[in-house]
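To start, the structure itself, in structure tokens.
With one protein chain held back, the other chains of the complex are shown just where they sit.
Per-chain residue numbering starts at 1, and chain names A, B and C are given in the order in which the chains are listed.
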Amino acid sequence: MSASAVHSLWTTAATAAEPISKIDAPKIEYAQLSPTLIVIGAAVVGVLVEAFVPRKSRYYTQVFVAVVALAAAFSAVVALAASGYGTTKAHIAAMGAIAVDGPALFLQGTILLAGILGVFTFAERRLDPEAHGNRVDAFAAQASSVPGSDSEKAAVKAGFTTTEVFPLLLFAISGMLVFPSANDLLTLFVALEVFSLPLYLLCAVARRKRLMSQEAAVKYFLLGAFASAFTLFGIALLYGYAGSMSYATIAHVVDGTVTNVDPALAGTMGNDVLLLMGMALVVMGLLFKVGAVPFHMWTPDVYQGAPTPVTGFMAAATKVAAFGALLRLLYVVLPGMRWDWRPVMWAVAIVTMLGGAIVAITQTDIKRLLAYSSIAHAGFILAGVIATSPDGVSSVLFYLGAYSFVTIGAFAVVTLVRDAGGEATHLSKWAGLGRRSPLVAAVFAVFLLAFAGIPLTSGFAGKFAVFRAAAEGGAGALVVVGVISSAIAAFFYIRVIVLMFFSEPKPEGPTVAVPSPLTMTAIAAGVVVTLVLGVAPQYFLNLANQAGVFVR
Amino acid sequence: MSFPLLTATAVLPALGAIATAAVPAAQRVAAKWLALLVSLGTLALAAVTLVRFDPDGARYQLTESHAWIPDFGVRYQLGVDGIGVALVALTALLIPFVILAGWHDADPMETGSRRWRPTQGFFALILAVEAMVIISFEATDVFLFYIFFEAMLIPMYFLIGGFGDRAHEHGDEAAATQRSYAAVKFLLYNLVGGLIMLAAVIGLYVVAGSFSLQEIVHARADGSLHMATSTERWLFLGFFFAFAVKAPLWPLHTWLPNAMGEATAPVAVLITAVVDKVGTFAMLRFCLQLFPEASKWATPAILVLALISIVYGALLAVGQRDIKRLVAYASISHFGFIILGIFALTTQGQSGATLYMVNHGISTAALMLVAGFLISRRGSRLIADYGGVQKVAPVLAGTFLIGSLATLSLPGLAPFVSEFLVLVGTFTRYPVVGIIATFGIVLAALYTLVLYQRTMTGPVRAEVAEMPDLRVRELLVVAPLIALLIFLGVYPKPITDIVNPAVKQTMSDVQKTDPQPEVEAAK
Amino acid sequence: MENLIALLIAAPLLGAAVLLCGGRRLDAVGQWIGTVLAAASFVIAAVLFADMLGKSPEDRTFTQHLFSWIAVGDFRADVGFQLDQLSMTFVLLITGVGSLIHVYSIGYMEHDERRRRFFGYLNLFLAAMLLLVLADNYLLLYVGWEGVGLASYLLIGFWQHKPSAATAAKKAFLVNRVGDMGLSIAIMLMFTTFGTFAFGPLLGTEGHSGIAGDAGEGKLTAIALMLLLAACGKSAQVPLQSWLGDAMEGPTPVSALIHAATMVTAGVYLIVRSAAVFNAAPDAQLVVTVVGGVTLLFGAIVGCAKDDIKKALAGSTMSQIGYMVLAAGLGPIGYVFAIMHLVTHGFFKAGLFLGAGSVMHGMNDEVDMRKFGGLRKYMPVTFVTFGLGYLAIIGFPGLSGFFSKDKIIEAAFAKGGTEGWILGGVALLGAAITAYYMTRVMIMTFFGEKRWQPDAEGHEPHPHESPSSMTIPMIVLAFGSVFAGAFFSIGDRFVHWLEPVTGHSEGDSPVSALTVTAATMVLLVVGAGIAYLQYGRSSVPVTAPRGSLLTRAARRDLYQDDFNHVVLVRGGEHLTRSLVYVDHTLVDGVVNGTAASVGGLSGRLRKLQNGYARSYAVSMFGGAAILVAATLLMRAV
């Protein structure tokens, strides 16, 4: 019956011979999309640079282009925010594809800053000893060539460098910029792929330990693609449920405010099974990106294998973007479904907090350790997400901002501690670092304390904000679990501090390379932000509060 | 806007800490002097505070209040009542002695990198602790208090883990691991306590919508803020747990012996005489004032725990082989008395408890620092390694004896007054508890005198035969403390006058009045 | 005039401060400073005494208020003094005997390099003891009470290099602490019951009586018993007597001053001072008398078996104080005589100890009486003074002991009822035993043939008379032992002197005073006679014979010490050791256990991260499935 109805619908469409009306050109608010556009443009420029600029000067050009672009984009974001797009003028742009509102701008700003620091760490080329008189960075001379092969040797000798990483980075950033502001499922999906694919590649191009790097890339890629397949299927189901991609429409259908449902479509339209499954799968895809248990297992391996600058950037920016998207999805599309997804998210948050903290205890590699800690933090942030209140949103935004800087800083420090085999990431090598170079150790200690959420660091402010929101949202139990797992987490952060300061330095221990101003800036920025947000967070809290409202 | 005295008292050492840390590696001695001067300056400021404080004036004085994190409802709100000002004074008083006593404790032994500056670090950390402790005594905003209550763990942790008895270990790996174990234990215990308190703090905010102590207390008093009984109890437990870990109260005490055993004597003093006081102080200020009903509800259990602490700590002190651990367990016993006094909910009990905090600070400092001097000479913490010291170093032995006598609260010395007040205060309301607690004074005599006998008397052991007597610097540390012990023992009025009004206030907060004697004295 | 009271204490306190803080530069003159200040205090006492005699018996109470010590809520303790006839008696005894013993010590401690400190401690003791008897409230008394404890601790352990001395000192302090517990509980009880613990309002001054009687008898009995406990500790009464014997480790002057004449009698002072409380608590009084009676026998028996001259005297001290406590327990009929015996005992027992000291001084610090003998021709003065003391203590007619002890025995009978008979009998028996062991001491020391041999270093002791600095005090005390009793008793001087404070009543004795005296005389002769037969006739073996069961028991203080050792010391050791174990394994173990288990869990969860991308995919797939299922279930439920 329904089929025939559909059929008739087609036939009428076919038989009706009126001339096809002109497709009216879509209306794009370029100004309000400028941040994204700038970055994409810069990425394209970067590609052209690879093509036309002589190899010697590519590095500088790329760095220049990237930094300028990101800075420009950031100032664009600031300008938009200043002119009220974050609050009063917040609206849906680009034919409903992209939302320009507080959360979007705040997160875009965060991502761009993280991006700039990321570029700095990418561009660092003082840490590795010079190869054949050429300064080298963390990336392979020629990613395509087999490690240890003649071609690679030749490449190194020739002083090749993989300057493609900068355009890749820019592409990734552009995707991340769109991700949290995507306002329909298609945009969401495309953005997801746009920032994932470059990251897969970036993971694969480490100069040292290439095998691990490639392995990380493969794992990340396969699992990522796997996850995005699920996401896509979820999208399909949601589409099937609502008959539309746009968040707004879906939300309306969910709320049952759409009246003109063709009875013929009752089979699908408004079919809650589709809705629930679709929601679950899409959410699952996002949880994969934020690295929540049980979708976290890629995190440690990838974090460990990827070149450390990439890890740092990825850990910071991906989380920001993914949580942004998750927030928008849950707050804009599925608020009506709160009573369905909240319990599930509760469970996820709990296992994530505990799982991350517990497994981290027995880690022996600093990068893996930080990976697990990032999982635990994902759990804390989820606690804020669950609050489903403006406070919840702003607290999550604040937490993300604080967290990303700490993360980049921490991984930047990791790049400094090196021995013959490149970075010395095994914890045992860090013993007595505090004796060798107290400053670096102290800085790292600050980051660890921030991770642990000790007062007077940004970590504490964030944690407090999130837990408070959760508690006010009636998730007291979640707060208790969070508190317990932070206690567990504290243990391994402290273990590292003990190692650095209280244990005797090993004679063959690693040395601490003196970085260029680039990395120094990244680290310094991390420290400053950590302390400022710890001692006087009010200004940023205000920002987050103003940015706490989604446009529908 | 008058001069922010309280802020200054806390900020001066903080700046001092930064400055000390910044002293270049070569100028160790300069760093020491700088730290000493700063601590003395702080002492001066504290003295001014003490003078400016009017016992019969408003409850909280010298108050300062500025917006800090409105979004969290947090204000930078300072103010001292009699109890707070007394403890601030105590802290400021002890730190110079701690610094002076630890003068050589952090001279670098091994050649680390030339940027490794243990000495500067040591003194900077001490000052940092001082700053944080002082501000948490002054904070009248729960959140502000919490922040520093937690933050002070970090410098403390580095002090414990980073600096051990040097004579005792020359690159001794075992000792180092022992030490970092103690440090980690200290940190984790207190961190867990603190985090649980964090949950309660958040809960309090959700319930009360404010962090300001006065606001909440008033709101509760005039009934505009109602707390469900169960909520209040949970929050109370959250707070109390943290304070009980810090204090420490049995069975949460086991970190203290490790910490005090492994840390250098001055740091041990810092732990037990200064930092731990924040715990008992907070019970008095926050637990009782914020959750009066719950406090009364929990009193029986807490009294029992306190009793256990008293007896248990004393008995374990008797069983110790290690001088510092012995003092640590003695402190546990004493903290039992303090908590007993606080939760007996009588005027004598609480005044006694406050006085006890001060006196215990001084007496433990005296005993522990002398013990530290002793240990630094022989290079061992084991009681069995000593004997006959009295004959070789009479002055050291004498001061040690006075310290011990203070610890067993001999009448005429300060601790007696406070201990007796606590006992009386407890006895008037809970006679049986009071009597059991009284056994503590016998046990105290046992462990202190056993310690003195084993270390100081008997035939002179070969190892101590060449032991030098107290040096001038060390005498400078001990003599004033002893003088203070005697003075406060004979004339405690200066402190009691300051403390009493505050205690009266607290008593009215919990709506308790002292039990009356059955026969009224013919006045 | 009243403001002099503070000076009484200040003088010796100053001495203590100067001597103990003065450092080595005072070593030469230390003894003089100490002695002069002690004497000064005595002079002040004398002046005050004269002044007091000038006043009518009713207003002989001097008070001096210095400052408010502790004031919290209703709890008020002042630093103030009350000098009435009772305190006056003590002040005179303390300062008088004290000064004498200072003089004596100049000679006795001549060769000790730590002499300065010794005198410092002695002065400290005087100050504390004076504070004890002058305080006008119990808390201040408590300060003096512990102060003398401290002084005695320091002086018993004065020769700290001797482990035995150090141990004895510690033991003394600890046992006293148990007593102090009683005192502090008593004070707390007073506070809760009366809201005060000052003598004035509580016990009343002349004029109006105090409120002590107003409370329920149960409360009062409790207070009284707690005070008794305190007294037992300080005055070495059963069951807290064990420390006194060991306390003899201290230098002999100390034993004379602290452990014979003054400090150990503080318990009696406490009871008599608290008469108002005890009078209202008859049950407590009964207990007091029992304690006294038991102790006087206990001490006497122990005294019979000891070969160490000082320990023998210590036993006797215990027993004599037993008499005093017994008397004090009898109430108004006994108080005065308790104090009277206390004073006379102060004279002759101090004298005896100084004599013993003098003997040891001549015998290379030998204390075993079996190694003495026939000393009378070597040290005549000591012999005479010691002999007079001996006669006094056994109660030879006309000497001090005769009067004071007799009165107590009468009073005991006068208690009436069976108790009266029992107590009286005990007292009489005690008199007999006293005669026995004192005669034993006398004979073994001064009569018979000389039994001393070369000591370990091989040089023979050369008994010789002590220097005059030592003999003069002995002589003075001997005078006291001879005449004090008579002086006090003729015309009941002492009774009238103390009556205003303690009150006094003549009980009606079932047996006439004459019979009591007669009986005492008989028993005295019997006791002395037996001793003479045992030791005077037959020669004394140098090594003690195994002796009868009782003897052996008595040598070991009737096993009371062993009991303490087994039950308290051993038990305590086990308790603490097990607690240390518990603390480490249980309390700490729980925490470490949790930590370990979390670690183990972590290790196991870690295994899931096996490095295979496909297993990761499985977990994702499973996760997705669960997610979907859960969401659907949420709706279904």
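We adopt the following convention: a residue touches a chain if its C-beta (ideal position, glycine included) is under 8 Å from a C-beta of that chain, and two chains touch if they have at least 3 such contacts.
What we mean here is this: contacts and distances are computed from a predicted model.
Colleague: Assign the chain not included in the display its UniProt protein name, restricting the answer to "Ribose transport system permease protein RbsC", "ABC transporter ATP-binding protein", "Sarcosine oxidase subunit gamma" or "NADH-quinone oxidoreductase subunit K".
Modeller: Answer from the record: the omitted chain is "NADH-quinone oxidoreductase subunit K".
Colleague: Quick one: jot down which shown chains the absent chain touches.
Modeller: Listed by label, the shown chains it touches are A, C.
Colleague: Kindly state which of the options A:Phe120, A:Tyr200, A:Phe295 or A:Phe540 is in contact with the chain not pictured.
Modeller: Answering carefully, the residue with contact to the hidden chain is A:Tyr200.
Colleague: Would you mind spotting which of A:Ser57, A:Ser144, A:Ser428 or A:Asn542 touches the chain that isn't drawn?
Modeller: Touches the omitted chain: A:Ser144.
Colleague: Among A:Leu222, A:Ala248, A:Val532 or A:Val549, single out the residue that touches the unshown chain.
Modeller: Of the candidates A:Leu222, A:Ala248, A:Val532 or A:Val549, A:Leu222 is in touch with the missing chain.
Colleague: Check each of A:Asp301, A:Asp340 or A:Glu472 against the chain that is not shown and name the one that touches it.
Modeller: Result: among the candidates, A:Asp301 touches the missing chain.
Colleague: Among A:Thr121, A:Gln214, A:Thr415 or A:Asn545, which one touches the chain that has been omitted from the display?
Modeller: A:Gln214
Colleague: Under the stated touch rule, tell me which residues of subunit A contact the chain that is not displayed.
Modeller: 2-3, 6, 9-10, 143-144, 146-147, 186, 189-190, 193, 197, 200-201, 204, 210-212, 214-219, 221-222, 225-226, 229-230, 232-233, 235-237, 239-240, 243-245, 262, 265, 267-269, 300-301, 304-305
Colleague: Against the chain that's been left off, what residues of subunit C make contact? List them.
Modeller: These residues of subunit C touch the chain that is not shown: 606-607, 609-614, 617-618, 621.
Keep this in mind: only the chains that are shown with their structure count from here on.
Colleague: If you tally C-beta pairs in contact for every chain pair, which pair wins? Let me know.
Modeller: So the pair of chains linked by the most contacts is B-C.
Colleague: Find the geometric centre of each of subunit B and subunit C from their Cα atoms only, then give the gap between the two centres in Å, rounded to an integer.
Modeller: Centres of subunit B and subunit C (C-alpha means) sit 37 Å apart.
Colleague: Roughly how far is subunit A from subunit B, centre to centre by C-alpha average, rounded to an integer in Å?
Modeller: Centre separation, subunit A to subunit B: 46 Å.
Colleague: When you check subunit A against every other chain, which residues touch at least two of them?
Modeller: Residue numbers touching two or more other chains: 491.
Colleague: On subunit B, where are the residues touching two or more other chains?
Modeller: 188
Colleague: What residues of subunit A sit close enough to touch subunit C in their complex?
Modeller: Checking each residue of subunit A against subunit C gives 218-219, 222-223, 226-227, 230, 272-273, 276-277, 279-281, 283-284, 288, 294-295, 297-298, 300-301, 339-341, 343-344, 347-348, 355, 358-363, 488, 491.
Colleague: Which residues of subunit B touch subunit C in their complex?
Modeller: Those residues of subunit B that touch subunit C are 188-189, 250-251, 253-254, 312, 315-316, 318-320, 346-348, 351-352, 388, 390-391, 398, 405, 410-412, 416-417, 420-421, 423-424, 427-428, 431, 434-435, 438-439, 441-442, 445-446, 449-450, 453, 456-460, 490-493, 496, 500, 503, 514-523.
Colleague: Would you pull the subunit B residues touching subunit A in the complex into a rising list?
Modeller: Where subunit B meets subunit A, its residues are 67-72, 112-113, 115-117, 146-148, 150-151, 153-154, 157-158, 161-162, 171, 173, 176-177, 179-180, 183-184, 187-188, 191-192, 195-196, 198-199, 202-203, 205-206.
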